[in-house]
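Here the complex is missing a single protein chain, while all its other protein chains stay put.
For reference, chains read A, B, C, D, E, F and G in written order, and residue numbers begin at 1 within each chain.
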Amino acid sequence: MSDEFLHQLLQSIAQGQVSVEVGLEKLRTGAREPLAFARLDHQRPERTGFPEVVWGPGKTAQQIALILARLSERNPIAMATRIEPAVFSQIQGRLPEAEYFPVARICAVRNPALEPLLLGGCIGIVSAGTADLPVAEEAAVSAELCGCQTKRLWDVGVSGIHRLLSNRELIETADVLIVVAGMEGALASVVGGLVAAPVIAVPTSVGYGASFNGLAALLTMLNSCATGVGVVNIDNGFGAAMLAAQILRVAKR
Amino acid sequence: MSDEFLHQLLQSIAQGQVSVEVGLEKLRTGAREPLAFARLDHQRPERTGFPEVVWGPGKTAQQIALILARLSERNPIAMATRIEPAVFSQIQGRLPEAEYFPVARICAVRNPALEPLLLGGCIGIVSAGTADLPVAEEAAVSAELCGCQTKRLWDVGVSGIHRLLSNRELIETADVLIVVAGMEGALASVVGGLVAAPVIAVPTSVGYGASFNGLAALLTMLNSCATGVGVVNIDNGFGAAMLAAQILRVAKR
Amino acid sequence: MSDEFLHQLLQSIAQGQVSVEVGLEKLRTGAREPLAFARLDHQRPERTGFPEVVWGPGKTAQQIALILARLSERNPIAMATRIEPAVFSQIQGRLPEAEYFPVARICAVRNPALEPLLLGGCIGIVSAGTADLPVAEEAAVSAELCGCQTKRLWDVGVSGIHRLLSNRELIETADVLIVVAGMEGALASVVGGLVAAPVIAVPTSVGYGASFNGLAALLTMLNSCATGVGVVNIDNGFGAAMLAAQILRVAKR
Amino acid sequence: MSDEFLHQLLQSIAQGQVSVEVGLEKLRTGAREPLAFARLDHQRPERTGFPEVVWGPGKTAQQIALILARLSERNPIAMATRIEPAVFSQIQGRLPEAEYFPVARICAVRNPALEPLLLGGCIGIVSAGTADLPVAEEAAVSAELCGCQTKRLWDVGVSGIHRLLSNRELIETADVLIVVAGMEGALASVVGGLVAAPVIAVPTSVGYGASFNGLAALLTMLNSCATGVGVVNIDNGFGAAMLAAQILRVAKR
Amino acid sequence: MSDEFLHQLLQSIAQGQVSVEVGLEKLRTGAREPLAFARLDHQRPERTGFPEVVWGPGKTAQQIALILARLSERNPIAMATRIEPAVFSQIQGRLPEAEYFPVARICAVRNPALEPLLLGGCIGIVSAGTADLPVAEEAAVSAELCGCQTKRLWDVGVSGIHRLLSNRELIETADVLIVVAGMEGALASVVGGLVAAPVIAVPTSVGYGASFNGLAALLTMLNSCATGVGVVNIDNGFGAAMLAAQILRVAKR
Amino acid sequence: MSDEFLHQLLQSIAQGQVSVEVGLEKLRTGAREPLAFARLDHQRPERTGFPEVVWGPGKTAQQIALILARLSERNPIAMATRIEPAVFSQIQGRLPEAEYFPVARICAVRNPALEPLLLGGCIGIVSAGTADLPVAEEAAVSAELCGCQTKRLWDVGVSGIHRLLSNRELIETADVLIVVAGMEGALASVVGGLVAAPVIAVPTSVGYGASFNGLAALLTMLNSCATGVGVVNIDNGFGAAMLAAQILRVAKR
Amino acid sequence: MSDEFLHQLLQSIAQGQVSVEVGLEKLRTGAREPLAFARLDHQRPERTGFPEVVWGPGKTAQQIALILARLSERNPIAMATRIEPAVFSQIQGRLPEAEYFPVARICAVRNPALEPLLLGGCIGIVSAGTADLPVAEEAAVSAELCGCQTKRLWDVGVSGIHRLLSNRELIETADVLIVVAGMEGALASVVGGLVAAPVIAVPTSVGYGASFNGLAALLTMLNSCATGVGVVNIDNGFGAAMLAAQILRVAKR
Partner (left out) sequence: MSDEFLHQLLQSIAQGQVSVEVGLEKLRTGAREPLAFARLDHQRPERTGFPEVVWGPGKTAQQIALILARLSERNPIAMATRIEPAVFSQIQGRLPEAEYFPVARICAVRNPALEPLLLGGCIGIVSAGTADLPVAEEAAVSAELCGCQTKRLWDVGVSGIHRLLSNRELIETADVLIVVAGMEGALASVVGGLVAAPVIAVPTSVGYGASFNGLAALLTMLNSCATGVGVVNIDNGFGAAMLAAQILRVAKR
């Protein structure tokens, strides 16, 4: 239980806003205190190499701000994904040092007292269409916040294959590739056939009708006839970045 | 009309079970005769440009042979699709002039007394992998039997995109393209982006796991980001050929 | 921001084509410069016969206006699909010459300095119900903007088959047919059985319950027992028009 | 417990093949006696108008023969559906009076001592293709065995709509219609729009690829834009016949 | 083309708001006249026994009002389904004689100059839960407007089977039954096993999670182990009423 | 190969329990020694109350026999599920003391040196149709082998609800109920509404067409409007028995 | 309106229990009287051990308040689930004694004149993530209102398995466990393998993309390789609580 919580609680009792009985129950059950709704995993950095990251949906701005504050005490970077602008405004009200990446919908808090994360190698991030940008940026910003270098290559969908082929150098020099595509998601197979680096495919929910909210792109990528392609969940740019970072860490070992 | 049918009919008339009027009508309309299980559509050539074609599954070899014989009386070519070798052997026992295309699984009967079908233009048929051959050949043979010229380009799946790009001339000179692909089916989008001709995409059931018997390739093709792509049913090489032929007929008009 | 972009921008300012204020904004919002989020495919007209078309969803009005402006510099017609009225108002604020087709939800910009597109032949567009109109109009307007002639036949669903049969002349004289239908989508099969022209079937998401947002109509059309039917994505009126136009171009060659 | 069962059991005990203990347990639990695996519903005729019918799959020939024998004691007709020829041979070995309808795959036993079922009115049964015959015949034979008159109209699928329209009299004079169709199943909507009689739609599993074993036809029929169409399970010809018979019974009341 | 339309058009031309050329085109194509978006099926009453009914979604209030007005000229009752209260208000502004049934979401216009529809027999309508009421009422009101007598039995879901069993008389005396149920939809099977009358099962989208918007109830009803059950689309109370009415008409013939 | 394995093997040879030839084979095929392909969980009885049970599919008869032999050394009962008769014959060749329950497809080995499992209370097992028997028997036999008392009530599907209602005493006196049903699976809701005991619902794959191999029954049971119903996997009679036994153990504590 | 209803209403007015104004409104809105839209199941407590509970969606606040009032007359606790805050405000306006549990979205009315429900034993409720809290709280509050003791263990998802393992005592001492998890739902299998108590698994709709609104978690739980796991509908915390309570009642018998 945080000091702030205890302080607030006792003050409320002192001012008669909370009865002694209710106060006792609150002390026992810790309701509303962060530990009541979230069990922070402070061992994660040692275990998996990166700090815990907050997934925004289904949490209140207050909960997110509390968790970020707590995480940033011990980690050089604390971040939350899927944060809508309105939610960020509320978070910022409580955590003025929070940064926001609007296209990527990521909110981050840096702890300047700790050494920033840094990983060698470079992640190439390739996206098929303009509408895939939020997911591609979620991948790019997540990777950068975790200390990775990135190269972006946007809007090179397979309906105009020359756009991709004229940028072969970029994709051939990356150590890991993240390919972000909605609709039919064919870009992952084409990229997978051109490079020796591992490819992380991110289907997006961009499309309509028989795209079934990303199912079409997901199935395409899972059935890729190219080898060396691993797939993450629909729209999961963050997950792709984490997998890419872990791959770069293999090289570091 | 089979002998057995005529014999039974006349006996029924002789025994008064069937009146002369009904008997006449039965002779005219052949009720319970082949027409009992199939209602041939002899007007189809005038209406749609091509004779009726027999879809084999769910029909006995005897039924198929009877329908082919009847159709070939009035059409330069009569054909049946999805004919397994064992079924063809039985058909051939009744229709010695029947031809068989084993990879395409097509059985055909030509009527030399009638002028063969002939259409100008050329259909390019492109397939992604070796396992897609039966469907691709079904398309090619169907088209050829209907009087079209074809060019085949096999095994140019997108995991090695240079195999397709080094054959650009073939696909750029075709008037219509049929693209046959299983697994992730991405080939249709890539071809669609390279050519000005209409593209008919045929998903195949080749694959496993999350290909869900061709569903993945089907969704890929329906969501193609390239324009000018029409899709037919999974494994429907024949249907693709018919659509291609009808497109060539537009030019002829 | 690429050097090329900066170079061009400063040159434009130097030559008075871009004001200092606009230049400042461009520098600040670099990410909003078309080249940053979209890689225009100016070779597409030579390659595929028609200019690139903007798919509206997931793009801002500003992005759409910028791309349309850029495309219309080199093409007689630039168009964007799936544009809601409110988005069009914003586009119009930046591109006063933009036209809007409200039922079809299409926004177009014509370049009067270039020769308009023109294709011979005629596309018949047939729709099943009143609620299918937006998709049917998307097909019709797209085709007309690309230089095709069209004939519309609305509200002839199969539950009153005489409405279709009494308009047989229209469908029999079209060179290509687009059939737009939601709910059970049976119209495509019936039309396909009546004509020799190629049929492009467009399932719509019109319906409820077991229509599963157009899945029922899509499956119906893919399983059509009529030959010569190609299917495009649910609600993809634009794609049907492009395929029809490419079919008419075959005849022109 | 049947006499036969008791007789066999006691004989087995007498001959030492079954111990007294096991015999006791068998008497207590009745294992292998029909009532052990099936609870006959002899009240059903009074309650629902028709006797119980045996669904063959998952039952042994012995079980089916025993149930049919038991049912035919009290009902003019006892029937079992989905009986393969090999299973019928085994049934016939035990029940020589059993009849078999091979296309319909129905096995029936008539009790000549009881008055046959008889219902006024006429059921029109319409099927789309030759491969739909087994289901259509299951409907026709079931209806006839339950005392209904039927008219069959086979192979009138919508790809050649004139075949249906030239038989309008048949479908307009039926009191109830059963429409059997696989692939896209569009026939039900067209028939439903032509008649005032109730239409029972039976999707069949005929088709391939995106027919998904009858799902396409099922969805088509559920989304029919024609009114007055009720749908039964895929391939459920028997169920359609029972519903049609119950509709004719309404008229009789 | 309505007089009102012609009058308005000519006036616009006279006042210079519409040019002669545009006026001519409008006369030729009838754009914006009701017949432009809807092709009324005035033969339907003779053909199918009931007038055409307007399905509201995807149509504007103006379109609905125009079609209702037109239909009510020739039919004793004209009705539109799936009309939200706000849409009805707009319809009423144009058609003051329109009635509204808020739970059933039906809007109707009666023509007092014509003899009302009337059918003998009685439809029993049974629903499982309170949340199924809108669909059940859509069935009941539709049936009543078409001249049928109805008996309602609400909230008798199978989790408390005694509620249904204590109302057996109602369901046993109805000539046709409509069973409306969401969630697991088991009520149709239970009712089907209790009565000799035909049962029309209406799955509803009531439920959550694995009800998948009515799919669970739909599958339940299609797989009913009771005979004599026909199924309509999810939430299709109107369709069930029309099928019930057509069944009652069989008796009338 | 682990040291422990080698040690045990050699000791067995030394003690004559294993012949030299068998020993040689074991050394060569090490992969066939249980520890190579299966990691037995001997702590499971203490942890979860019941010994590990072998799921047959995907294992060879030899593997199953080896695991059963090993498990029965330490447990009063060792059992394997989903054992086809031919597989049992092979098992019996190696493990003569193995018993077989053919309808339940269970193979069991009892260790007479250990005290049998015994649990108070009674499990009522109710099934809907004759074809559901294998799953229902799998549940019953599994429960009995684990020391539970059972009462069977077969063939009481909801299409004849009186069959269930006339056996209310049986279901009302059971401490836990297992309800096994295929097709529409409605029996679970009806039973759930009649009793205060927990109900474990087992959907079966019995059915055809829109049963989609048990999906329909599964969804029905998950959406049950009755409370107190937990669902296990399709055809998982064994799992239902284990859950029932664990429920009875709660009472024992 | 039934006679019984009118009789009761007038009598209530005569006795001053209902004011004239309220009486008038009741006559006008008859359809809103509980008996008109809901058939309360007052026998349920005797039959199934717990009173009927109101499922909020699809009911108006007025309906819910009326049913709760009626239920609380005869039961120590009446409750409604899935009540949004705005709906609760309206309920409270009519039922000032109603309580609200905002996270659990439950509204309850206690009848102090009746003895509260009380059950021995303890339910352990375990949830995977913070976003699963509403469902987990629905389970916890429902159980507590029905007289059960609960222990909560929040945010112990399997991605940090030590969080669960360090709380083994809690889960090992519970008599029944409820496991609430979204996304991949793996927690149920892990818990199921650790304990001897029955496990009730509740998949939640928490997740995105390929979670398909809880389908992924649902399938995971149904396929659990641990034994003793029963599954309820997605997000059905209430149902899990009821099943747990019925399991505890087994022990009580």
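Worth a mention:
Everything below uses one rule, namely that a residue touches a chain if its C-beta (ideal position, glycine included) is under 8 Å from a C-beta of that chain, and two chains touch if they have at least 3 such contacts.
Being a predicted model, the structure only gives us computed values, none of them experimental.
Although it is not drawn here, the omitted chain touches the following shown chains in the complete assembly: A, B, F, G.
Within the set A:130, A:150 or A:233, the residue that contacts the chain not displayed is A:233. Contact with the omitted chain, checked across G:63, G:81 or G:220, is made by G:220.
Even with one chain removed from view, chain F keeps its contact list with that chain: residues 31, 36-39, 41, 43-44, 47, 55, 57-59, 63, 203, 205, 213-215, 218, 233-236. Interface residues of chain A with the unshown chain, by the touch rule above, are 47-50, 53, 121, 175-176, 193-198, 200, 218, 222-223, 226-234, 238-239, 242-243, 245-251, 253. Mapped onto chain G, contacts with the missing chain fall at residues 128-129, 157-161, 165, 183-186, 189-190, 192-194, 207, 209-212, 215-217, 219-227.
One rule holds in what follows: only the chains that are shown with their structure count from here on.
Under the contact definition stated at the top, the chains bordering both chain C and chain G are A, E.
Counted by residue number, the contact pairs of C-E are over half the same as those of E-G, the matching pair from E-G, D-E or F-G. Chain A and chain B have Cα centroids lying 50 Å from one another. Each chain gets a centre from the mean of its Cα atoms; for chain D and chain F, those two points are 35 Å apart. Chain B and chain F have Cα centroids separated by 50 Å. Residue positions of chain F with contacts to 2 or more other chains are 129, 159-160, 193-194, 209-211, 222-223, 226-227. Contact topology of the protein chains: irregular, matching none of line, ring, star or complete. By the contact rule set out at the top, the touching chain pairs are A-B, A-C, A-G, B-C, B-D, C-D, C-E, D-E, D-F, E-F, E-G, F-G.
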